[in-house]
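Please see the structure below; I have some questions.
Every protein chain except one is present and positioned as in the full complex.
Our next item is subunit A:
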Amino acid sequence: MATPGDHPDGTGSRLQASVDALGGLVDAILDPTTERDRERRRIVALCAPFTALLAIAGAYPLAEVFRISVSAEQYRSVGFSLQAYETLVTDPYYRTVAFNSIWLAGGTTLASVGLAIPIAHALEKYDLPGEDVLVTLVSFPISLPGIVAAFMILVLLGNNGLVTNVVAVLTGREPIDLAIAVSAPGLFVAFCYSMIPRATLILRGTYAEVDHAAEEAAQSLGATPWQTFRHVTLPQIRPGITGALILTFRTGLAIFGTLIVIQTVVVWTLQISRELSTGYDIQVAGAMATVYFLFTFAFTALGLRYTDAEVGL
């Protein structure tokens, strides 16, 4: 006779088999016999520090942030309420903030990857004089905090900025009418400044694997340099472009330092900061952080699932 614990479809036996297999794996790691077992133990040892860090510095804070976002009280994590999520969905202000984040990150991603393609093309395809210096200059902004990048944009495109004043002299207009640093275009440029090097980094790796003989074959068959790029090079670097789009878009969503200086467009990260500093609405801040994590995780996972992009999670 069947008992409540039995599953006619064999689910129970499969579960038992999985538990047994896991137990066997643990035994093999603790007391390895074969080379495969020893290899597994080495893999576990190599990954253990990061796994611990992920659990302590990643999973736990994320779970806590989620717990805060559904707390019924402001200063204690008690009860369960979806009020913060309801606010995010129903309040037009937050929808505008989400929209701002998407268009700013999306627009700067397209611009950055679009500019990174010719840079990577030139760096990888040709022997350039002073190539090491060029690579350093191109990759340098990666190491700059966003706040410094914003300061540089002020120095270039602000009221007293170099570019602003040069254009003012050339056109005869007032610098104050030409300064764009503290505006959406200025923010756009500042974002691109931080994102182009990241896109270039990925694309250079992709370009390094391009079959140059195939490019030469195309040229000898009558293809112009543009036709060669379109028909032969582009299909080869497409996974890299997709990877660069994913990584750069994520970077665009995550930028915060630049926004502290140039607060002309309120985006998700800036609004999280404001929720914490103005009125201390920690539930909404927690909900925004949770939504942000889920969105970027799902975006990356889907991006990798449905493309052959070359970028890790």
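The definition used in the following text is that a residue touches a chain if its C-beta (ideal position, glycine included) is under 8 Å from a C-beta of that chain, and two chains touch if they have at least 3 such contacts; residues count from 1.
As a convention for this text, contacts and distances are computed from a predicted model.
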Omitted chain (choose from "Indolepyruvate oxidoreductase subunit IorA", "F(420)H(2) dehydrogenase subunit N", "Molybdate/tungstate import ATP-binding protein WtpC" or "Chemotaxis protein CheY") - UniProt protein name: "Molybdate/tungstate import ATP-binding protein WtpC"
Residue in contact with the excluded chain [from A:L62, A:L178, A:A223 or A:L276]: A:A223
Residues belonging to subunit A that touch the chain removed from view: 211, 213-214, 216-225, 227, 231-232, 235-236
